[in-house]
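All protein chains of the complex are present and in place, except for one that has been dropped.
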Amino acid sequence: MRVIVQEQAFDFAAEADRFSQGAGGAGAIVTFTGVVRDADAGGLAAMEIEHYPGMTQKALEEIATQAMTRWDLSDALVIHRHGRLEIGAQIMMVATAARHRVAAFEAAEFLMDYLKSRAPFWKKEILASGNTSWVAAKDADEDALNRWSQD
Amino acid sequence: MRVIVQEQAFDFAAEADRFSQGAGGAGAIVTFTGVVRDADAGGLAAMEIEHYPGMTQKALEEIATQAMTRWDLSDALVIHRHGRLEIGAQIMMVATAARHRVAAFEAAEFLMDYLKSRAPFWKKEILASGNTSWVAAKDADEDALNRWSQD
Amino acid sequence: MDIVYFAWVRERIGLPKERVETQAVTVMDLVTELKAREPRYEAAFADISALRVALDQELSEFDAPLEGVREVAFFPPMTGG
Partner (left out) sequence: MDIVYFAWVRERIGLPKERVETQAVTVMDLVTELKAREPRYEAAFADISALRVALDQELSEFDAPLEGVREVAFFPPMTGG
């Protein structure tokens, strides 16, 4: 399991390759990559991602450890960037490896849902107009978390 | 959209990289890779994948086109190998690109569920003992398809 | 009409492809004709629920008509992915 929080770009292809090489015994590997895209209304110049340095690494490791256990993963990877990111830049990736596809998919979606709403990152849109606006949390993202709650 | 059926190995990292470079406007990219893993009871030497040459390309293109439309994908990729594959070899991959993560995940799972049960491939396990056995279709895979049926 | 077989259907019948002259109206009629030929066909088609059929490379049903069809394929449920 690897969890990386960094400002600089990562090489998605190299990371995905390394991950798939090391995922011994897994029959199924899922990756998710988040990319800075233009705002729905257009006019985005860049994205600024703030995080909580003392908490981020620990929070991501807890989430990844949960996923490893719950879906019996053979490996998991989380990379998340912070700082200023231009349109088209890769923000983050997760990768999961499991014996079967359902576990690999579910674990990746679980990681994404938790990253969206529970990892201490905050996105700010920097518009070409010079205006900035903090991205609001979506109710749909909060709802997405509920499906993973265990009784 | 690209659909490739081939005997030779593909370069997952290069394909994933090319796909992510070309997925203009997408905020979310999901990949799935299937790898030959040992049989549940152990003792696998290799996997032999037979396919129906006249039908395979067409069937995969239809499935990929459905996914593109239904989830408004900016791109989709399906690569599937046939022939003899050793343990650890990559069998196939799919990749999907969409504005939002839920669409990218759903489309990738849809593609996988359809590939599992509707694309004309048949897997045969070649055991170290010299025995061979055709992999049986799983009821769970058939059930997985039903969630995508639209009224 | 060409008939093609895949996976254990091919192995059980012992050939990947053959050409038949038939007046069969539906796929099921064709299956009945084939089963009457020899025990290996009888064995391969013993349990129709374990088989799938494609007509001219499109998945189809056993009650589908064969009129105009050039290639019939019989095979077990697919196991791709």
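A, B and C label the chains in the order they appear, each numbered from 1.
Keep this in mind: contacts are C-beta pairs under 8 Å (C-beta built on N, C-alpha and C of every residue); 3 or more make two chains touch, one makes a residue touch a chain.
None of the values given here were measured: they were computed from a predicted structure.
Novice: Given that one chain is not shown, what are the shown chains it touches?
Specialist: Missing chain, whole complex, touching shown chains: A.
Novice: Where the complex has a chain not shown, which of A:D11, A:E50 or A:D143 is the residue touching it?
Specialist: In the complete complex, the chain left out is touched by residue A:E50.
Novice: On chain A, where is the contact patch with the chain that was removed from view?
Specialist: 34, 50-52, 54-55, 58-59, 80, 91-92, 112, 115-124, 134-137, 142
Note that only the chains that are shown with their structure count from here on.
Novice: Determine the centre-to-centre distance between chain A and chain C, using the mean Cα coordinates as centres, and give it in whole Å.
Specialist: So the centroids are 48 Å from each other.
Novice: Can you tell me which residues of chain B touch two or more of the remaining chains?
Specialist: 34, 112, 116
Novice: Which residues of chain C are in contact with two or more other chains?
Specialist: 81, in rising order.
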